[in-house]
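One protein chain is absent from this view; the other protein chains keep their places.
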C-alpha cells in the first residue's frame, strides 16, 4: 500500500512552488499518493495553518503524513520538526506554533528535530529560502514512503518544548458562556467559536429557542442581539442570523445566505470574545 | 482497477472542507482515484453546478462517480440521491436541481434516495451541516470502490420526481433563432448560449460571414450589432467581437483577448435572450 502525503502552505497555486514540491515528492517515490489540505492559508498566518490541521487531520487514514509550510521565519534559527499525533498521523513543519491546535486538542506523542544534514534534497544546499521543497516535502515524502523511519528523521525533542501560540479556553460561569472566535469560514462569512457542543449544553439550549449573543473586540461591543438556535442555516429565514453547531462540533454564527463576518467586520483570535446567555 | 471519484462543490479551496472530504474518501478505500471538477461554483448557484456536470462528465471514463455538493438547503428536508446516467456515470448530490442539465441533455436511467441510516460516516450523527463530508463523499467513495452497489444506496425513486430548474430550449422561427445565455466562461468573459450547432445551421451560416445579434435582459436591449462568424477567437482582430461554436458545440460570443461579459454586463439564465438573424 503506497503512502499518503498531504501538503499545506501559504504559497497559493498561482506559481510553481507547490508543483515543485510535488515533483520532489514523486522523485522520492513515484507510487506516493499526493494531496492538498489547502495552499491558501493567508500569508504568514501560523494560527490558521494550525487550525486547518486540526479541522481535517482526523478524517484522513492513519499514518498519513502532513507537510505544513507557513514559515515567516525561514532562514532564521527556528527548528524544523516532525511529530507523531495520538491519532497516528505525522506532521512535518517548522516549529513555529503550527502545532498549537493539534497539541491542545488531539495530543502529540513524540517529536523529532529534522537532521538537515541527512534529510535535505541533494544539491539544494545553496538555497536558503525554499525549505518547503528542499527539506519539508523531501522529508515528508521519504517518511510517507517508508524510505526513512520516524526514528531516522533526527533526534528526539521534548514535547513540551514545541512552540505554542497563546490560546484561551471557553468557559461557563453562572449560566453565561464566554468563548473566543477561532476562525472565519471565509467563503461564507460564518463565525466559528471555540465553544464546544458539550460546554454549550450547560445552558440547556433547545432547537428553535433563542439566545442572547454579545461579540466584543477587546472591550468594544461589536454585536448584541438574540439569535435563533437551529440545526442548520435553513432553519433561519434568508438574511437572518442563526446559531448552530458546526461540522467540527463547535458553536458557530451565520446569516442564512449572507456573510455575518463582513456585515459586522469580525476578526479572529483571543481578543475576539463571544458571550452567550440563555 | 481502482474506482474514480470526482468532487464538485461551492466550498472553495481556502479552508479544510474539501480536504476533509478527500480524507473521508481515502479512509473508505485508499486505492480510490480522487479528482476535482471544480470547487469554485459561486455559493448556492445550483444552476452552475448542474451546468458543469454536463460540460465535463462525457469526457470521464464510464462508472466514474461524481459527488456534487451545492446545497443551500442543507438541514432542510431536501432529499439526497444517487443517479445513474445513460452514459453509465453516477452522481451523488442533494436533489435540488443539480441534475437538471444531465436530465435534459444526457438522460438519467435510475435514481435512488440515499438511506442515511446505512450510508453515513460513522460517529458523524451530531453534525447537521456538513453532509458533503458525512454523507455525499462517504457514499460516493463506497459506491466508487465497490463496497456498496448502486442498489444498496437506498430505495429507488421515480426519475420524474427529480427536482428540475426551469429551462427554456432555443428555437428557430422564420429564419430567426432565439436562445438563452446558459453560462459565462468566467475567466475570459465569453457568453455561452444554449443554441446548438445543429440549430444554428438552419441559418446556413458561413465562416467569415456576419450575423445580426441582439441580446435582451427581459425586455431591455443590452446589445445589438453584427458579428463575424469564425472558427475561433483568432479569426477576429484583437478587441473585436466574434461568434463561434464553443467546446461543447454551442454558439458563443467573445471579444478576442477581452471580456464581452464585463463590457456589456451580461448575466445568465432564462431571462437573458440572444436573438440571431443572418
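The chains carry the letters A and B, assigned in the order they are written, with residues numbered from 1 in each.
One rule holds in what follows: contacts are C-beta pairs under 8 Å (C-beta built on N, C-alpha and C of every residue); 3 or more make two chains touch, one makes a residue touch a chain.
Just so we're clear, the structure is a prediction, and the values are computed from it rather than from any experiment.
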item: Of B:197, B:224, B:262 or B:277, the one touching the omitted chain in the full complex; value: B:197
item: Residue ranges of chain B at the interface with the undisplayed chain; value: 1-2, 4, 6, 13, 33, 35-40, 52, 55-57, 59-61, 64, 185-188, 197, 230-235, 244-247, 249, 257
item: Absent chain, residues of chain A that touch it; value: 10-20, 22-24, 26-27, 30, 34, 43-44, 72-76, 126-130, 133
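Just so we're on the same page, only the chains that are shown with their structure count from here on.
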item: Inter-chain centre distance, chain A versus chain B - centres from mean C-alpha coordinates, in Å; value: 32
